[in-house]
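Shown below is the structure under consideration.
For this depiction, one protein chain was excluded, whereas all remaining protein chains were kept in their positions.
Going in written order, the chains are labelled A, B and C, and every chain counts its residues from 1.
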Amino acid sequence: MTTASLAGIIFLLLFGGLIIYFARFKPGSSHSSLRDIPAFSKIRRGIGLAVEAGQRLHLALGHGGIAGFKGGSGLIGLSLLERIARAASNSDRPPVATSGEASLTFLSQDTFKSVYRLMYAESQYDSEAGQLTGLTPFSYAAGAILVVNDPQVSTNVFAGHFGSEIGLIIDAAEQNDSLTSGGSDDLQAQAILYAAAQEPLVGEELYAAGAYLQVNPYHLASVRAQDIVRWALAGGILAGAILKAFGLI
Amino acid sequence: MSLFDLGAADLIGGLLGLTVTMAVFSHFIGDNTAFRLVLHIFIGVAAGYIVVVVAYNVLWPKLMRPVLEADGWELLWAGLPLFFSLLLFSRLFPRYSILGSPVLAFIVGVGAAAAIGGAVVGVIFPQARATINLFDLDTIRQNQGNVNMALVNGSIILVGTISSLAYFHFGVRKQAGAKTQRPDWMEWLAQVGQGFIVIAFGLIFAGIYAAALAALIERMSSITRFIYSLIAGF
Amino acid sequence: MEIVICPFCGKENQPESETCRYCQARLMPLKINPASQPDLIGRSPEEETPAKLKEDQVSESQDGLQAAGEMRRSGAPPASEASDWLSVFRNQINTQDLSPQPAALDDGPQPELREIHQDFEAGAMQDDSSLSLPFEDAGQKEEGPPENLVVGPQDVERTGDEAVDDLAWLRELQSQYQQVEGLSSAESKKGEDWSAANELSQDSQKRGDEQVPSWVEEIYAGPLHEEEAASDLGLSPAELPSWLDATRPSGTHQDIFGIPADYGGQVEIAGPLAGLPGILPAEPEIALGRKAAAYPAQLQVTETNRLQAEIFDQVLQSEGQNQPNPDRGLVTSQKVMRMAFAVIIIFAILVPVFSLQTLERYQPIAPVAVLSASQIISSIGNESPVLVAVEYEPGFSGELDAALAAVLDHLMIQGAFLVFVSSNPSGPLQAEHIVAVSNQVGSHQYVNTESQNEYINLGFIPGGPAGLRNFAENPRLSNPSDISGEPAWQNPVMMPIDDINDFSLVIVASENQDKSRAWIEQASPLLVNAPLIYVVSAQSEPLIRPFFDASPRQVQGIVSGVIGSVQYGATIGRQGIAELYWPSFNSGLLAAAILIVVGGGANALLVLSANKNGRKKGGN
Partner (left out) sequence: MKSNPFVYLLVAIAIASGATVLVGYFFPSLAGIKGEMLDWAVIFTAVLLLIGVISLVRTHWRKIMQDQKDRAYSLVLIISFTTTLLVAVLSGPTSKWSMWLYNNLIIPIESSLLGILAVFLIYACARLFNQRMNFYTLVFIGTVLLAMLGWLTIPGVELEGFKDFRDWLSSVWAVAGVRGIMLGVGLGTVAAGLRILIGADRPYGG
């Protein structure tokens, strides 16, 4: 086993252990122990609008699937979908989730179904709430534009892997006067979100969505574990650079 | 003489390209029927291509051919993916879709592991190692590089990497009555990090515009060339 | 066939049956003849013991009930007989002084006696209308009792002043005599009988009062005195609002509930509720089949009520309909700005095309990354296998076709054997497209002498980074056949290839930073001597740049976007597509920069002035 593998195992054991420790033994208070990110209060308001004003909320899950590095943002999108579905599924116009990859589509349908089952309203479940709108990035964006153009959509949340085509969806949302917010793991999509979205999430902020919107205690525990591992990593890089500069490693 | 050789295919193809381009550019005025029609055509054609390519390159060589070519005990092992794939087809019928859930759970488990592996092996360790290696003076000297400039650049990258990493710190210690905020030193470091992030976004944004501009130029030039060839043809 | 419902258990019985088949209650009234009932008369209450007394009361009350029931069913005696005995009765009353002396009242030993007397006085003083039930309306008046039977207040006045007679036993004897008289009389009509039944109930009630507990009296006295109590408290009767009054049904009480108007005054003679007045009758009247009461069809609705009902109906109707969307004006300020920007940029692109302006004289100096790529390709020998990964989306054809065509054109001149592959599903088609575009760049005598094939398209590598790893380690296993399904590795050029390192050169063309990085992470560790060159879009150039700047270099050359293509063309002296795009690209960039400065500046000024006005307004 190489040192890199050993380091990887220690890193994951430390990370996983911290998450379980914070979730089980120190659940911590509410999300108020986290810094303020305006985008999440806008998303919460968007969810409220969907419930009270009968407006529809559109969650774009991207086309990254759930495997590989870009799969992480897809998993976050599904957690966000569960939270949004729990809050807004009994409104006049339940939320809709669009995706450009088949496994994301079927997982979003399963998420909707388990939320409706939890609320003993399985009869209200509609499989078209989780839509596959296209199979290539740009055809996915074309299908999402058709969803965003619906006048009933008041809020668009982006949580998943996108490319530059995210700009087309934001443009359509702007012309429909609806709120645009969210983030992605892809740098091109983040740059466009930063310039064009009303409430962008930069980089890792998307991965804290579960903690800010209180999906379950493990999300808050993950964010606290990320904070600790972040400073361990920064310290490691700093120490490594100094030792490398002095030729010690 | 097939239609293709007569150039008619090019003529019709050019007209088709011109029409769909104009329909898409009509989006500047706002959402309209022509734009929606072209989007639906685009989704249908793209889906058709992807299905054929995936069937040729994945389903046939990795799923069907092993079963047809296997015999004896190999058939059992080669047939397992086919069996689970058939379970997935239950997703088309809401009442039996639960049969596909175990396979979805398998895909999610493997996908999550690939995400963790990709992040640790492909991003976190390589990026950390690359930042540390910026201070490898021996290598700098080997490449006859200006050592001082390299150290300055390396230091800027080191500070930028750590401060932009610090920008994402989420936890705050709640003081009674005081606004929940990070410690001052961390807040200052985060401000510096945000500067580095914004510079990166600016450069990427300009690159996206350049790519989009090139696409716009390609469309305009193909339209003008086609119209020019039509005029020249009559 | 007529049926009779038993009043006690509610079961049906044959009309002729005397007793109920189920609970043995009597259904037919007793046919009593005076001779057979001697023991009823002459018994005085004192001789009864308390327990026996209760039974008797119960049995009497049942008999009484039946008697009353009979009376009700059989109706009052014929008019002539009723008036003879009444006149006899009236004469007797006149001779006796029923009202006690005040002095007797004061030191009267039994306060109940005084109460009974007062009740008697109060009962006698009321006129008939007060006896009517509170929810009866005025309409009932015409059906009131005939005049001659009314005991007017003046009669009561005269008899009330004389002292109580001590021949109580004689009066008791008379009342029992009347009871017997009442029982033996013939059928009487219901309307005329109310007075006999009423007086009968008062006598039996007076007789019963002596044994009836005080709480029963309060129940009895309660309803009669209610209105008086209200008037005593100075409360005027409630004014019903018009809408409530309008909603009250117009039919009479009897029409609506089918209960006789005088039922309130009747005293229950049988059953556990014996002696209590105003009990809901379980009477045969309900059991008798009667035509259903005709309820009024129209509600009395005033004009305002109808309007209000219509408005309410409209509100309900409008709830279901979709609200017409606010028709968004075709032109809003956002749209105007967007169209203006579009016109300016497209105009800037088209000007160089029509002015045929070229920029050769301003050839950009090729950066190191482009020079390095050009030198590597120049060193590629004839028939050397070159792996080209086409990873960009069709939308980026404008930019990356120009860059990749310049590189492929150079490779075709060198006579290299191109092997196309992609981890993007639309990649194989894009590869065919780029080969066609590259052939148009310049004249090629590019034919692979041995296999007469210019290139081979291995198609799509599924599985993302993991798939790339498999391909890099074992391409033959990963992609055994080409895009059209033919075996790919029999070609002589492909025979010696076992892993990615056996290629002379690897070129990755991508617009996306993820795919670019995936090839570096999965493939470059295996590339020992095969160089890796990137043809990237301008948007991902900043992200690939560090791999070129790293030491040792993980990427040996970068050709980025339109500018990179022009620079590459300049290094090999061949004009590619980029040369056509470059003037428009240049003016498009300039137009964008001007729009950002002007538009951004204007917006900034607007925001600053708005903040200032806001502060000024806040400050006043």
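The rule is short, and it goes like this: contacts are C-beta pairs under 8 Å (C-beta built on N, C-alpha and C of every residue); 3 or more make two chains touch, one makes a residue touch a chain.
Bear in mind the structure is a predicted one, so any value in this text is a computation, not a measurement.
Student: Indicate each shown chain that the hidden chain touches within the full complex.
Tutor: A, B, C
Student: Would you mind spotting which of B:L88, B:V172 or B:M186 touches the chain that isn't drawn?
Tutor: B:L88
Student: Consider the whole complex, including the chain that is not shown, and state which of A:L135, A:V153, A:L179 or A:A245 touches that chain.
Tutor: A:L135
Student: Among B:A9, B:L76, B:V147 or B:L230, choose the residue that contacts the chain missing from this document, as touch is defined above.
Tutor: Among B:A9, B:L76, B:V147 or B:L230, only B:A9 touches the chain that is not shown.
Student: In the full complex, which residues of chain C touch the absent chain?
Tutor: 337-338, 341-342, 345, 359, 361-362, 364, 367, 393-398, 426, 428-429, 432-433, 436, 457, 462-463, 466-467, 470, 483-484, 538, 541-543, 545-546, 549, 563, 585-586, 588-590, 592-593, 595-600, 603-604, 606-608, 611
Student: In terms of residues, what is the contact footprint of the unshown chain on chain A?
Tutor: 1, 5-6, 8-9, 12, 15-16, 19-20, 23, 65-67, 69, 71-73, 75-76, 78-79, 82, 101-103, 105-107, 110-111, 113-114, 127-128, 131-133, 135, 138, 141-142, 164-165, 167-168, 170-171, 185, 187, 190, 192, 194-196, 198, 202-204, 206-208, 210, 215-216, 218-219, 222-223, 225-226, 229-230, 233
Student: Mind pulling the chain B residues that touch the left-out chain?
Tutor: 4, 9, 12-14, 16-17, 20-21, 24-25, 27-28, 36-38, 40-56, 58-59, 62-63, 81, 84-85, 88-89, 91-92, 98, 101-121, 123-124, 127-128, 130-131, 153, 156-165, 167-168, 193-213, 215-216, 218-219, 222
Operating definition for what follows: only the chains that are shown with their structure count from here on.
Student: Name the chain whose C-alpha centroid is most distant from the C-alpha centroid of chain B.
Tutor: Using the mean of the C-alpha atoms as each chain's centre, the farthest one from chain B is C.
Student: If you tally the C-beta contacts for A-B and for A-C, which one comes out higher?
Tutor: Higher C-beta contact count between the two pairs: A-B.
Student: Compute the distance, rounded to whole Å, between the mean C-alpha positions of chain A and chain B.
Tutor: 16
Student: I'd like the Å distance between the centres of chain A and chain C, where a centre is the mean of that chain's Cα atoms.
Tutor: So the centroids are 31 Å from each other.
Student: If you look at chain B, which of its residues touch at least two other chains?
Tutor: 30, 46, 50, 114, 118, 121-122, 133, 136, 200, 204, 208, 211
Student: Which positions in chain A are in touch with at least two other chains?
Tutor: 65, 67-69, 135-136, 138, 164, 175, 187-188
Student: Quick one: in the complex, what on chain C touches chain B?
Tutor: Interface residues on chain C, with respect to chain B: 330, 335, 338-339, 342, 345-346, 349-350, 353, 395-399, 401-402, 425-426, 428-429, 459-462, 464-466, 479-481, 483-485, 511, 517-518, 521, 537-543, 546, 550-552, 561-562, 580-581, 584-585, 588-589, 592.
Student: Give every residue of chain B touching chain C within the complex, in rising order.
Tutor: Where chain B meets chain C, its residues are 25, 28-30, 46, 49-50, 53-54, 56-58, 60-62, 114, 118, 121-122, 126, 130, 133, 136, 139-140, 142-143, 145, 200, 203-204, 206-211, 213-221, 224.
Student: Where on chain B is chain A touching in the complex?
Tutor: Spelled out, the residues of chain B in touch with chain A are 30-31, 36, 39-40, 42-43, 46-47, 50-51, 91, 94, 100-101, 104, 107-108, 110-112, 114-116, 118-125, 128, 131-138, 151, 154, 158, 161-162, 165-174, 180-182, 197-198, 200-202, 204-205, 208, 211-212.
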